[in-house]
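Note that one protein chain of the assembly has been removed; the remaining protein chains are unaltered in position.
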Amino acid sequence: MRALKTKYDIFRQKAYIIIYGSNTFAGRLFDLTLLGVILLSVLLVMLESIEKLDAKHHTFIVVSEWIITIFFSIEYALRIICNKRPLKYIFSFYGIVDLISILPMYLSFFVPGSRILSVIRALRLLRLFGILNLVHFTGQESQLKLAIKASRTKIIVFIYFILVVSILLGAIMYVIEGPESGFTSIPVSIYWCIVTLTTVGYGDIAPVTTLGQIIAAFIMIMGYGIIAVPTGIVTAEFANAKRNDPDMDGKRKCPSCTTIIYNEDSRYCHHCGEKLTHG
Amino acid sequence: MRALKTKYDIFRQKAYIIIYGSNTFAGRLFDLTLLGVILLSVLLVMLESIEKLDAKHHTFIVVSEWIITIFFSIEYALRIICNKRPLKYIFSFYGIVDLISILPMYLSFFVPGSRILSVIRALRLLRLFGILNLVHFTGQESQLKLAIKASRTKIIVFIYFILVVSILLGAIMYVIEGPESGFTSIPVSIYWCIVTLTTVGYGDIAPVTTLGQIIAAFIMIMGYGIIAVPTGIVTAEFANAKRNDPDMDGKRKCPSCTTIIYNEDSRYCHHCGEKLTHG
Amino acid sequence: MRALKTKYDIFRQKAYIIIYGSNTFAGRLFDLTLLGVILLSVLLVMLESIEKLDAKHHTFIVVSEWIITIFFSIEYALRIICNKRPLKYIFSFYGIVDLISILPMYLSFFVPGSRILSVIRALRLLRLFGILNLVHFTGQESQLKLAIKASRTKIIVFIYFILVVSILLGAIMYVIEGPESGFTSIPVSIYWCIVTLTTVGYGDIAPVTTLGQIIAAFIMIMGYGIIAVPTGIVTAEFANAKRNDPDMDGKRKCPSCTTIIYNEDSRYCHHCGEKLTHG
Partner (left out) sequence: MRALKTKYDIFRQKAYIIIYGSNTFAGRLFDLTLLGVILLSVLLVMLESIEKLDAKHHTFIVVSEWIITIFFSIEYALRIICNKRPLKYIFSFYGIVDLISILPMYLSFFVPGSRILSVIRALRLLRLFGILNLVHFTGQESQLKLAIKASRTKIIVFIYFILVVSILLGAIMYVIEGPESGFTSIPVSIYWCIVTLTTVGYGDIAPVTTLGQIIAAFIMIMGYGIIAVPTGIVTAEFANAKRNDPDMDGKRKCPSCTTIIYNEDSRYCHHCGEKLTHG
């Protein structure tokens, strides 16, 4: 009994290294297999949504989806089993995603048509960020994250500003254009305003009256102008992050105290006074 | 008589603290209630504009709007009463907004259909900026304001330039394309030109002739290129504001001369030579 | 005879000061009048292009246009007469614009319908830059000009790149989509490609086949990405111009040698060693 438990423990430990780690060959192989299966599962959901393909290959697609669902179920079970703190995994973001990406298939036994919800499986694509988590890559990513994090408050103020402006101008355009031009209600007008302000411009709704077109032109120029604001925010952060980045490409380090020498033509270390050689 | 006046004075003072202040619990509660009612009133105007909903719940919506209007009227009266300089409030931006957001409902007694003007109430959403006026937030906002203020002149020149270019190219496109392609008049052509230059591109009007399409392509590339100008202006301002910002996140200050230490690994103050401690 | 000539000379001199200068009251008044008449003339051409308005007020518009044309003709004559180097003016950019903005009206005697060419009068709007030429304004404008000038070569390379990419992808899309989807010829496909690459997206032509949509998505993301290039170019120039700008807002100057003190916490002038005071 004890030997069995030990075997089970060893199995759990091995599974943990394979599933969560990526240093061993098996772990790397598992990561790549998972990557492939996730891509395949997303592809399958896509193909199924194309009516012509679904009509032709319905059985093949359904069988494949079941195979993938079972694979994901086993993976989900293993992740719970081999984790020392299974609850933490279950209620983590990835844990929830992993669960709801397999649920719709089982649900389809009871609720017909619920299989369409398996599109949520696409969320598993986010795992790829983790799988492709090379050192260099992460460095870049974290720099991105830092810049975005630092400018978060400004961006929230900015989005709030856009929303208030859109509600105001949307309401005004509703009064000016009226339902005949497609501005059937204020929410629709607000939707149109966001479409215009962000320079997307579908054209499904477009102003017809002269006054409406003048205000629309004003909104466009404003939108064109304020696109500068988020760009300015993020760029300033990037430039800042870059300036403070200690891993700058190919900078000299002081041979004595390993401080990074920012100024290329320094002749003495600014930290310890050690004389520097060029090169 | 005198006691009454004092009571009234105390009431005014209390009302002032609640309405204009946000330090007391009651003041904070009032702010949040106002926030909720403003959001609700905007939502109501939106819902009323949706024909189907209005047909179903007309009485409910009208009654709710009257309740909100009365609430706003009382708030408006209180703001005038408890303010020591009521005229200053009445003719301030917010004072006018507060007034014209309650007027349309009362007007609807005399002029039927004027209730639609209560969409102007959406302007009260701007008060949210004030209500959400946390210290940190304001810091961000004022930095935004500074950057925008500093680049104001450049942006005006820029908008003027866009308008002149649009009039010129709009007139040319009117001559080339003519009314058959939707370019029914020069103002419409100018509208089209702004739609194109700002990369919105509704497609309600689009050039059909070869020459028209060539000029349109030219306008697009130009618009694509000059989008860089406002961005460049604002970004340079942001980067500048960032560099000069003394409240940079968590910078050390010299304990002796309170100079800000920009370089994180400095061991001596670059200003007074005081030895610095890490931490 | 000699007295007459002197009178004529005085008239020419006065006219010169009024027309070309803007320091005297009369000169300023002339500038503002010209500004008004130019705006009016552009407005008239616009209104005439609106069929309904033209039908109603045809006589009024034509008479007004003739009055403006005569005003412009007199102005043109005066500009030639009072200028010491009339040929230089005649063949300058503004001289040519001034001439061709009055020609179409006179031409309409001989060639009916040529009056439409008077839209070229909109070019005179460019004079407004000159008229509004306040000192502060020009400073901003010239900084804009410098930044644009410095990044000119890069922008030309960039536009050339966009054109080559558009021709290539336009040709490919023509082969893939074919005339049925609106890609009737390669030039039209190139036009579509520019419309897409610049994120304008009219939607008058849109890919229908799967392969076409994949390539279109690729073009969009590319266009979305390379919008960064002109922005990056211009922003870097702006930031540079800003850094080198000696008229930076509110910088201290050394009381001894008037050198600008860039570093706010300097205690000695970096140029002459004079001790600086704060504030």
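Which chain is which? They are A, B and C, in the order written, and residues in each are numbered from 1.
Throughout what follows, contacts are C-beta pairs under 8 Å (C-beta built on N, C-alpha and C of every residue); 3 or more make two chains touch, one makes a residue touch a chain.
Every value quoted in this text rests on a predicted model; they were computed, and no experiment measured them.
Trainee: Please identify which residue in A:L125, A:V175 or A:I214 touches the non-displayed chain.
Mentor: In the complete complex, the chain left out is touched by residue A:L125.
Trainee: Please identify, in ascending order, the residues of chain A that touch the omitted chain?
Mentor: Within chain A, the residues that touch the unshown chain are 42, 45-46, 49-51, 116-117, 119-120, 122-123, 125-126, 128, 136-137, 140-141, 143-144, 147-148, 155, 158-159, 162, 187-188, 190-191, 194-195, 197-204, 227, 230-235, 237-239, 241-242, 249, 265, 267.
Trainee: Touching the hidden chain in the full complex, which residues of chain C are there? Just list them.
Mentor: For chain C, the residues touching the absent chain are 153-154, 157-158, 160, 164, 167-168, 171-172, 174-175, 179, 184-187, 190, 196, 199-203, 206, 210, 213-214, 216-217, 220-221, 223-225, 227-229, 231-233, 235-236, 239-240, 259, 271.
Trainee: Using the document's contact rule, name the residues of chain B that touch the chain not shown here.
Mentor: 199-203, 231, 235
Note that in this section only the chains that are shown with their structure count from here on.
Trainee: Which of B-C or A-C has the same interface as A-B, meaning more than half of the contact pairs match by residue number?
Mentor: More than half of its contact pairs match A-B, so it is B-C.
Trainee: So what's the Cα centroid distance for chain A and chain C, whole Å?
Mentor: 42
Trainee: Centroid from C-alpha atoms only, then distance chain B to chain C, rounded to Å. What do you get?
Mentor: Taking the average C-alpha coordinate of chain B and of chain C, the gap between them is 29 Å.
Trainee: Give the residues of chain A that touch two or more other chains, as numbers and ranges in rising order.
Mentor: 199-203, 231, 235, in rising order.
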